[in-house]
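Note that this complex is displayed minus one protein chain, with the remaining chains in position.
Residue numbering begins at 1 within each chain, and the chains themselves are lettered A and B in the order written.
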Amino acid sequence: MILLQAPFLNLQALLDGLMIGAIFAFVAYGMALVWGVMNIINIVQGEFVILGGYITFTFYKLGLSPFIGIPFSFLLLFCLGFLIYRTIIFRVVDRDMFISILATFGISIVIQQLMNIGFGSQVETANAGLGTSFLFDGNITLSHIKIFSFIVCLLGAAAVIYFMKTSKLGRAIRATAQNARAARILGVDTEKVYCYTYAINAAICGLAGSLVAMTYTLHPYVGLPYTVRSFMIVIVAGLGNFPAVLLSGLGLGTIEEFSAYTLGQEYRIGFVFLMLVFILVYRSRKLAKKREYLK
Amino acid sequence: MKKLNKVIVTFVSAIALIFGISAANAADTIVLGSAISLTGKYATNGEHTQRGYDLAVKLINDKGGVKVGGKSYKLAVKYYDDESNASKAAALAQRLIEQDGVKYMLGPYGSGITIAVAPVTEKFGVPMVEANGAARSLFTKGYKYLFAVLNSADQYLSSAVDLAAEVNQKAGKKPSSLKVAMAFEQDAFSLDVKIGVMERIKHHKMKVVIDDALPKELNDMTATLQKVKALKPDLLIVSGHSKGAMTGVKQITDLKVDVPLIAMTHCDAASINKKLGKGNGDYVLCGSQWHKSLTYKDSYFGSASDYAKLFEKTYKYDPPYQAAESSAALLVFKDAFERANSLDQKKVRDALAKTDMMTFYGGVKFNAGGQNTSKPMVMFQVQNGENKVVAPVKWAQAKLIWPAPKWADRK
Partner (left out) sequence: MFTDFDKKELTGLAFLLFLGISTPFLFSGYRIQMAELFLFMVYASTWNVQGGKMGYNTFGNIVFFGVGMYVCAATQIAVAFPLSEWTAAGGYKTFVHTPQQYFLGIPLAILLAGIVPAIIALIIGSALLILRGHYFAIGTLGLGIASGEFATSLEIIGGGQGMTVPFWPKIAGGAPHAFLGGGVNFFFTLSFLLFLIVFFFLRWLYKTRFGLILTAIRDNEDKAESMGIPTMHYKVTGWVFSAFFMGIAGGIFGNINGYIEPTEVAFAGATVGVFMVLMTILGGKGTLWGPIIGAFIFQLFKEFFWTYFLGWQLVALGALIIAIIIFFPEGIMGMLRHKYPALFGEVVDEEARLAQVTINTDD
């Protein structure tokens, strides 16, 4: 066992897990928002992340600092989300949830392929050049860009919560999530709320993506794992429970990192998906039990 | 009912359109077929391959085409997109042969896909010269119609192990005391690279301290690299196509992992010397099929560096070896057509089997399994952002820099 041979690796795994978990959690916020408000499972989530990353990467490729790309990833994805809602999503909003899964799956294929055509299938990364810190005799490494993205994600998550609580649009979104029909009667333009919710989600993904571009690597086909992770995080946290999303995101990151050390990298994605199945089954067994009590 | 009729008419005409296509080949053109990865995860390398093919086709046609039976034929390639998917590639190969009437095939990109296509070409007796399938299981199946101009995958990094043994021996360290860390992607190509590496490791009695498998959707190798930091091996070997090289070098830089010697595949395809910022890809040792500084020559492209110049002029970037070997495949085909002096598949196949020629890419001579035996692999090291050949000694442009300076001492 490598973790016993080199005990400091436990700390390292914990730190790496927390830092990647923050990004997962941030993306999951967007998914929770769309799911809660519009009752849509947004399969295209991961592709939004990767696309945001590519936008930042483009700045890096032009010789600029990738940090300049962050606001652009955020804004461009916001516009894209807006556009996709106005053309496609509004048609599936009130339909069966399975329909929205398939429709967003179709969008994700299109975006994947366009990214492939536009940016190539090469693995890319935007080097932020921030350097690395060493702790405990160089045994623990902390690359500064990871710390940076960790902080940005936490701030972003806080901003989302603050926005929901205080702004007018935020209140309208929450009202729509609770009861769309009642909100409509009280004069909330739910169509507009849906549209902005979807756009905000895309923007969140874009921001997360620009962090992924600087911290990890990009490839047109690595979107789906981000989607599934967000889904898992939201299910574990429970719909509408925003603070819990952060916790379960960090938890997932840590568990994954430890599994990569102990089981091996190749099981990492399989492990995530299998865990998803177990969580789902466990959850519905509990629900089924509850139903029995009620009877 | 009118509307229904309209719908039916549309569908019928759509069917007619789809099934009515047949490749109308001009009588003086030889059509080669290829299912190649234009989209999907191998798209970049698929593009290198396609450009290599196209460049050679254009050059051969410009210089008078292929002369068979006193008549001059032009070459043309019919492409399909296999979406980097082995199953689709096999289906497309059948389609090229059965429906488009293609009689000769060029290989797809990648070992896994070539493994899928080879049984098809074999079944129909269609000669295939491939340039990008290196898995050695291809050459031991007894295929009669498969010819590969490249070295098999197990040779990619095995000389890196020998090199590590050699430099350590000189420095007074016994090869058997060396610790090796390895990370290989779980695919046909990388697992073959591993077979070759393991053989040399056993030969030198080195100790493997890390043996990690990388997933296909690789974008984070932190766990492996942290283990490397902890266990301090003398040699780190990574193989996972371009994304393995890219992810590996990026995170080695981020985590400042110090290893005296790091060996990888696909460094030039991933351009690790340029993409990651100045100097970050330095000192990585790479296995390569070809390099533009080699001294091979032929009468079409000229020398290897002439080829590089022509490619650079046409496509605005340095040719990776994937393009060079693809171009070479067409030279081999042309040579075989002319020696067979016939367009009969069987005769062309026999002529291919007897190939013994020199190209800008290296010598080509096939053994019974269809593998090219007259060309060695080269190793280059990234030095100051340039790929410099360091082995074999015959072509070395520079000396291997070993051990790689520690990150703390760089700059």
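Observations, loosely collected:
Keep this in mind: a residue touches a chain if its C-beta (ideal position, glycine included) is under 8 Å from a C-beta of that chain, and two chains touch if they have at least 3 such contacts.
Small disclaimer: the values here were computed from a predicted structure and weren't measured.
The omitted chain makes contact with just one of the residues A:C79, A:I151 or A:V281: A:V281. Residue-wise, the contact with the chain that is not shown comes from A:I88, picked out of A:I88, A:L130, A:I147 or A:M164. By the touch rule set out above, chain B reaches the unshown chain at residues 1, 3-4, 11, 14-15, 17-19, 21, 38-39, 79-81, 83, 85-87, 90-91, 94-95, 98-99, 112, 115-116, 119-120, 122-123, 125, 135-138, 140-142, 144, 185-188, 190-192, 195, 213, 215-216. The missing chain lies against chain A, touching residues 41, 88, 91-92, 94-99, 101-103, 105-110, 112-114, 117, 224, 228, 231, 235, 266-267, 269-270, 273-274, 276-277, 280-281, 283-285, 288.
Simple rule for what comes next: only the chains that are shown with their structure count from here on.
Residues of chain A touching chain B in their complex: 2, 5-6, 8-9, 12-13, 16, 20, 113, 116-117, 120-125, 127, 129, 132, 134, 139, 141, 143, 145, 216-222, 225, 257, 260-261, 264-269. Of all residues in chain B, those touching chain A in their complex are 39-44, 47, 84, 183, 186, 212-215, 217-224, 226-227, 229-231, 242-243, 246-247, 250, 253-256, 270, 275-277, 280.
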